[in-house]
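Missing here: one protein chain of the complex. Every other protein chain is in place.
Order as written gives the chain letters A and B; numbering starts at 1 within each chain.
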Amino acid sequence: MKAAFPFLAAAALLLAGCATPAYTNIGAEQTVLVTDGISVSPQIQWGKANMTGFNGTLWTVDGAGLDALLFFVGSPGRPLIESQASKGDTHVYQSSMLPDDVMELLAANFQKIGFQQVKTSSLRPSAFGGAIGFRFDISYTTTIGLEMKGMALACQRNGRLDLIVFLAPAEYYFGHYAPAVDRLFASVQVAG
Amino acid sequence: MLANADSLKSESTLQWSSPQKRIVLIEPDVELGELTAGGVVEPRADWSNHAAHAIETSLGSALSKRGVDVKTIAALTDPHELQLARLHAVVGMEILIHQMGFSKLPTKTTALDWTLGPGTNDFRTKYGADYAMFVYLRDSYSSGTRKALMFLGMANGGSQGAFASLVDLRTGNIIWFKQRFTPGGGDLRTGAGADEFTADLLTDFPQ
Partner (left out) sequence: MFVSSAARAEPTSNATIPWAQLPVGYHPATDTDEGGIWMIGERAEAEVRTSPLVIKDPALNAYLRRIVCKLSGPYCDSIRIYVVDIPYVNARMAPNGMLQVWTGLLLRAQNEAEISFVLGHEISHYLLRHTVAQYRRVRDQAGTIAVIGALTAGIGSLAKLGLAGSASSFSREEEREADQRGFELATAAGYDPAQCVALWQQELAEETAAPKDGEFAAFAANHPATTERVSTMTAMANVAAAQRANWQTNADAFRKAVQPFRAQWVSENIALAQYEQSLLVLQLLLKSEPKSGELQYYLAEVYRRRNADGDSAKALAAYAAAVTTRGAPPAVYRGLGLASLKAGDKAAAHTAFQKYLAAVPAADDRAMIEYYLSQP
């Protein structure tokens, strides 16, 4: 049976707690504070979802099923993604984790919320503001068999993990937005 | 910017690259179910099959009457075509939520600005068509009613939906999108009423 909104791509599962959030404007030229101490330059116009029941921030251009830019903060002892759909997920972040462990953890958290055939690849160091973080690529399929791609940028500092993940269908959308997201990743600034 | 709450278009007239004027009609994605006493909707494969075939036949015939050559595709098997059809389902739901629903996106301010991307040219070359039409319908009936619940305004919004779209295969852009449709008198479960359903679906269709 195809359940309610069954084929919204996986990012939308994160919104299970609130089906229709309001969206506020994120202009291309601003510098935006996304989480405590982290700011980025958006590069293109986005809509920011204002919602509860989800521990991250979501920006999108065409809707979460088509492109989703997610900002998370990982805290020790908690999964990276926390929402209705992830209840009971026992795979938690520890500050002693290596980048490899963080990549495996995100894959496990994604699987928990229903992403299928999750694969990660191309783990590599990457600038995160003035610090050294890491990047990796993601692929998965949704419950209706739509192929998806993703790219992630992360940094561990002071016992906490900052993570930015972009997810979009492999057909057109990922390739269309990847250059802008690349520039956004490069624009990260860390306060202090 | 919206001409009509139920339909949107970015083009009023169709542009053809050949005198043949071909539209590919992807088999309607229909699921009709039964609302059980326990409040769960159970899909009925027999209802769904009858409705899908009837709508497809009726739509093909109605479009032909407008001078369009319709090529129906019953079951997609090509992997790329499958990805495009699945992508369309997602785009359609995003249009329903963000353009026609209350969850407006600041990034969508024009009449209709959604696309499947130029990968749709695969359909174009394979079938010799300039446009593709998709129909999506999810609805349920409770026992004893001939009319579908969504159309009675009694649907639980999450699992119901009806939309149709026309995609320009040259660009992948959705140039016409219609939601909801007004049901006719017939019962779609048996295929009756498909002609009325189609007639309503095609109101505001580009020339």
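As a working rule, a residue touches a chain if its C-beta (ideal position, glycine included) is under 8 Å from a C-beta of that chain, and two chains touch if they have at least 3 such contacts.
Quantities reported herein were computed from a predicted structural model and do not represent experimental measurements.
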Displayed chains that the missing one touches are A, B
The one residue from B:43, B:106 or B:128 touching the chain left out of view is B:43
The listed residue (A:43, A:83, A:141 or A:156) that touches the chain absent from the view is A:141
Residues on chain B facing the left-out chain by the touch rule are 33, 36-46, 48-49, 75-77, 82
Residues on chain A facing the left-out chain by the touch rule are 1, 3, 6, 85, 88, 90-91, 94, 96, 98-101, 104, 107-108, 111, 113-114, 116-118, 121-125, 132, 134, 141, 143-145, 147
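Please note the rule applied: only the chains that are shown with their structure count from here on.
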Rounded to the nearest Å, the gap between Cα centres of chain A and chain B is 31
Residue set of chain A touching chain B in the complex reads 1-5, 7-9, 19-26, 45-47, 60-63, 65-66, 142, 144-147, 169-173, 176
The residues of chain B that touch chain A in their complex are 31, 33, 41-43, 82-84, 86-87, 89-91, 93-94, 97-98, 101-108, 114-119, 138, 158-159, 172
